[in-house]
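What follows is a single structure, written as structure tokens, with notes after it.
All protein chains but one are shown in place.
Our next item is chain A:
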Amino acid sequence: MFVRGLKRKCFDGEEDIEGTLAGIKAIPSYNLQRQSLLDMSLVKLQLCHMLVEPNLCRSVLIANTVRQIQEEMTQDGTWQMINTQSTGQASLDRLVSTDILCRSSRDQAEGKHVPSYGTFNKDFESDQAQDSSETMSTASSVQAPRNLQSNVWEMENPQENKGNFQKSLDQIFETLENKSPNSVEDLFSEVDNSYYDLDTMLTGMMSNTKMGHCDGLETFSSPTNTASNSNCKSDLNELDHIVEILVES
């Protein structure tokens, strides 16, 4: 229907395997799905505020979904460093946070509550990463809380981790009021045709993963895109200033 040849690991009913737990492999199914949904939502938020005309209702709904997931993850203790910078090619190995995969002692039936940490199964991780990589890539460029624990993801731009997730969500909203055309616009110009073509969407996202957290913001502070990550911090301050002016006008 939507995707050709890709395994679906969404909440769609026909893929529900939560009831058929067979060993460790099936345990993070719910968490994985939730993670995928979170990644997808963040990508959507990021992409949508690069469009010429962002739809505020859509953005608000997606942001609320992200908050919901965050709250639930905070409650059941799985909220750690979830997202990070992903400039350049998003390595598919990084798709799923190791921390989530470490949770091996879930309740079998309900499977939502994660009581304790289990042992790390390396083989399992690569399997799961492979599976989830087929759903989508994480071209997310939202800031993420720093996780000082075992974090497989390379911190390519450590200077940009200014704060926590909530702050990055706020920044998205601030920038929602200030858009500028971006190459990503091409991705959406034919949205009617590629509605259910995940391949196209992924391709588009991959080719635009150059945009880190700062890309969209940089277009305001400096027309000539330096793309230097070390400038991000000062650029962001400048952006806040600009946003203040624009919003108040």
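By our rule, a residue touches a chain if its C-beta (ideal position, glycine included) is under 8 Å from a C-beta of that chain, and two chains touch if they have at least 3 such contacts; residues count from 1.
Rule of thumb we're sticking to: contacts and distances are computed from a predicted model.
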item: Undisplayed chain, where the name is taken from the UniProt record, one of "glutathione transferase", "Sodium/hydrogen exchanger", "Serine/threonine-protein phosphatase 2A 55 kDa regulatory subunit B" or "Exosome complex component RRP41 homolog isoform X1"; value: "Serine/threonine-protein phosphatase 2A 55 kDa regulatory subunit B"
item: For chain A, the residues touching the chain missing from this view; value: 1-3, 8, 10-14, 33-34, 37, 40, 44, 52-53, 55-58, 60-61, 63-65, 68-69, 136, 169-170, 173-174, 176-181, 191-193, 195-196, 198, 201, 246-247, 249
